[in-house]
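Okay, structure first, notes after.
As you look at this complex, bear in mind that one protein chain is not there, while each of the others sits in place.
The letters A and B name the chains in turn, as written, and every chain counts its residues from 1.
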Amino acid sequence: MKSISLGQYYASGSILHKLDPRTKVLLGMLYIVCTFLCKNIIAFGLLFLSGILLIAIAKIPFKIILRSLRPIIFIMLFTVVINVFWTTGDRLLFSWSFINIYAEGLYNALFMAIRIIMLITGTSLFLTYTTTPIQLTDAIERLLAPLKRIKVPVHEFSMMMTIALRFVPTLIDETERIMSAQKARGADFSNGSLVKRAKALIPILVPLFVSAFRRADELATAMECRCYHGGEGRTKMTVTRMQGSDITALFAMIVFGTVIVLINYYAAKYGIGYTM
Amino acid sequence: MSQPFIKVENVSYSYDEEINLIPAVSGVSLEIEEGSYVAFAGRNGSGKSTFAKLLNMILEPSDGKIYISGKEIDVNAMTDAELMETRRNIGMVFQNPDNQLVATIVEDDVAFGPENLGVPSDEIRRRVDDALKTVGMSEYAKSEPQRLSGGQKQRIAIAGIIAMMPKCIIFDESTAMLDPSGRREVVDMMEKLNREYGITIITITHYMDEAVRADRVIVMDGGRVVMDGTPEQVYAEPEKIRAAGLELPQCAELVCRLREKGIKLDGCCITPESCAELICRALEVTSNE
Partner (left out) sequence: MSEYKIALTGVTYRYSPDTPYETRALDNVSVGFESGKITGVIGHTGSGKSTLIQMLNGLLKPDSGEVTLDGADIWANPKKISSVRFKVGMVMQYPEYQLFEETVRKDIAFGPQNMGMNEDEVKKAVEDAAAVVGLTEEQLEKSPFDLSGGQKRRAAIAGIMAMKPEVLVLDEPAAGLDPEGRESILNAVEKYRNETGATVIIVSHSMEDMARRCDNIVVMSHSKIILNGKCDEVFTNSEKLTDAGLDIPQITRLMMLLRSKGVDVDSKIYTVDRAEQALLKLFAEREATR
């Protein structure tokens, strides 16, 4: 269990790692918009290439990216199948009984696959592989800072996130330990009716909650002893400032989005390639 | 004569007066000098941990007064700034290493205290690097706490306190959950902080062998101070130690029993080495007399 590292941060020290986390949050959001802007096969091709380029810039091994895509294979296949069999169009390629496959279906299936892959790869490249969870909560806190004026507890929220991230692995370990302990007392978690199985969770949940409360209590005391008194007057060890590279990156992303929109427009106008 | 760093006057504390008629701490008066290394020993429920929490204002005394650097500490009468200053001066390391680390990265955790104090960023950076160097954990600066051993986690917790530049650190049973090597790491660290950095160390423990590494041992039982002196003085009264529910290390126990059987052993024995010397000397005397 200890091998689970939260957020899958991969320290390769690339340019992407060094960007201000706020920039990366914005880049991630813009990239999502770009994936949805794509309508034309050339745009999709460009999107795909941009993904490869980003992976190269971030210096993340391909293997790791592929592994992260494993959980979504099912969703991808599902959308591909739906698109292949249910899209109708003009160019019928194959027909048998009630199954009709159109060229448009194949195109759409391909597009959706690329879109999903790029959605996952793009966001995880900006937000998890190159940014630690702490940087991320920090960035969100700073991006939302203007909301403090209308009394939104932004600092408290981000502190909660930080602590949650810190304690998830601890509580996973704890759950495992309690489960082993109760198994040793003959508890059975996998057999019986639904009600019986739900009841079997009590010997795990009660100790887990008791321990979580005890931890929370001790942590609160420890934090108080370290002079924690809310967000007021707090400083930060690492203060990142938006630099030239951040502006460049954001600018590049906006150019990329604009190019995609232009491709969509002119390709549709002159009938180049397939457009959704 | 300068005023004592910590002065406790007739302090009592009860957790819940309705249920618990016996106070956890009752009528304790003592003084602790700046730069000293003091151990509080006692069985579970002897009031030693409660006492430590009173010093750090986690709890407020039901009765009596506590002065730190000559100033009375009273949560209600103090301004926030004074309260923070007192807390900064008296750091505390707790028992469970998991429940006092806040951040997911070691150096972020060490920075937590100074960040709360509003220390400028570059100064925090310097303090964090220094603190990690002091506890010998510099190479783990970017690690995740859950990958460290118990002893290492406690050293990170200590670094987090040092970064606040306290005058005094209280260790509230900080070794109880550690294995022998982790315990050694932490106790060595206490000694180092006291000897090399002049930080006042107050350690709370039920391990006698750990307590005797301090300059002064205070044994508590039933909320009261029952023994107070140098390790040698405390060891000289084994019955009292046993009565307080503590255990002598085996060598000291052996020397005691031999004395009870009428064998003359002069001097004090804290380590196996000193014990061996003691016995050898006694044997020579016996055969040469």
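Operating definition for what follows: a residue touches a chain if its C-beta (ideal position, glycine included) is under 8 Å from a C-beta of that chain, and two chains touch if they have at least 3 such contacts.
Every value quoted in this text rests on a predicted model; they were computed, and no experiment measured them.
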If the hidden chain were put back, which of A:93, A:160 or A:202 would touch it?
A:202
For the chain left off this view, which of B:43, B:167 or B:240 is in contact with it?
B:43
Of A:136, A:165, A:178 or A:227, the residue touching the omitted chain is A:178
Chain not shown, touching residues in subunit A:
2-3, 174, 177-178, 180-188, 202-203, 206-207, 210-211
Those residues of subunit B that touch the unshown chain are 43-45, 95, 149-150, 176-177, 179-182, 206, 245-247, 249-251, 253-254, 257-258, 261, 263, 272-273, 275-276, 279-280, 282-283, 286-287, 289
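The rule is short, and it goes like this: only the chains that are shown with their structure count from here on.
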In whole angstrom, the CA-centroid distance of subunit A from subunit B equals 45
In their shared complex, at which residues does subunit B touch subunit A?
56, 58, 80, 84, 87-88, 91-92, 94, 96, 98-105, 107-108, 111-121, 124-125, 128, 142, 144-147, 160-161, 164
Using the touch rule from the top, collect the residues of subunit A that touch subunit B in their complex.
2, 5-6, 11, 132-134, 162-163, 165-166, 169-170, 173, 214-215, 218-219, 221-229, 233-239
